[in-house]
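For this view, one protein chain was removed and the others were kept in their places.
Entry: chain A
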Amino acid sequence: MTDLTHLERLEAESIHILREVVAEAERPVMLYSVGKDSAVMLHLARKAFYPAPPPFPLLHVDTTWKFQAMYELRDRAARAAGMELLVHRNPEAEARGINPFDHGALHTDLWKTEGLKQALDKYGFDVAFGGARRDEEKARAKERVFSFRSASHRWDPKNQRPELWHLYNAKKAKGESIRVFPISNWTELDIWQYIQIEKIPIVPLYFAAPRPTVERDGMILMVDDDRFPLRDGEVPVERSIRFRTLGCYPLTGAVESEAADLGAVIQEMLLTTTSERQGRAIDKDEGGAGMEKKKQEGYF
């Protein structure tokens, strides 16, 4: 008798999901955002298909506004996994110079939501893996592991396919697609602990270090490159900071911290008293229904 731990059961479940997709989809792809959840998902994919490399490409829907350190890890991780890396930037957003400083919500909508739809259509991917977790947000708690999308990428939360046992229905009509979330049942602590046990490389920004920052609208922002427009009187200040989540650097708030290794980061996370997505501006729009609405429109 071997008692499997909760992490062993989660790992086995995720690998099973990854393999089901590869067995049933015509053209799967893995959405890779370079964050810690993506890092775990990629690692699970390497385990699922070893000794073969994962038989699908990685897709990064880029906004051009990610942290420099994210771009560096992205290219390295794809090489290490032996996988093709596709990078898509919405040409319209690029042409119009859409940025988080001047365009607010339009930035997320054009670069991420529209960019993702464009990329999926361009390459004809019928299934896309995403690293979302059910513990992140209320709308995600109710989403299926295999989340069906109409030909126009819409999610219909009232018409989801029942998921029983380990049986996933991957059937779909031409033009329709499925978003699959292999780490649906992982929590933030699971992710961190797995990264520690499996020694998975993550972006150094998750660890505290002295970095140039400004404080704006109650958030500590990192001045990651010279595109950061300083307001009158703003002078970047060096603070020891780290990030709990990573996105576009002008939209991602840092926390002041001295936690420079995994043990310390996990310790700080467990001792902290605010939820994980505090640092991200996206969920606060439109009351509690912000994420649900975005998901219906095609946001991952």
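In this section, contacts are C-beta pairs under 8 Å (C-beta built on N, C-alpha and C of every residue); 3 or more make two chains touch, one makes a residue touch a chain; residues count from 1.
Methods note: contacts and distances are computed from a predicted model.
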Considering the UniProt annotation of the chain absent from this complex, which name among "ABC transporter ATP-binding protein", "Spermidine/putrescine transport system permease protein", "Multifunctional fusion protein" or "NADH-quinone oxidoreductase subunit J" applies? "Multifunctional fusion protein"
Of the residues A:Phe49, A:Tyr71 or A:Phe207, which one touches the chain left out of the display? A:Phe49
On chain A, the omitted chain is touched by residues 1-13, 15-16, 19-20, 22-23, 46-53, 134-135, 138-139, 141-142, 157-158, 160-167, 169, 171-173, 184-185, 187, 189, 193, 196-197, 263-264, 266-267, 270-275, 278, 288-289, 292-293
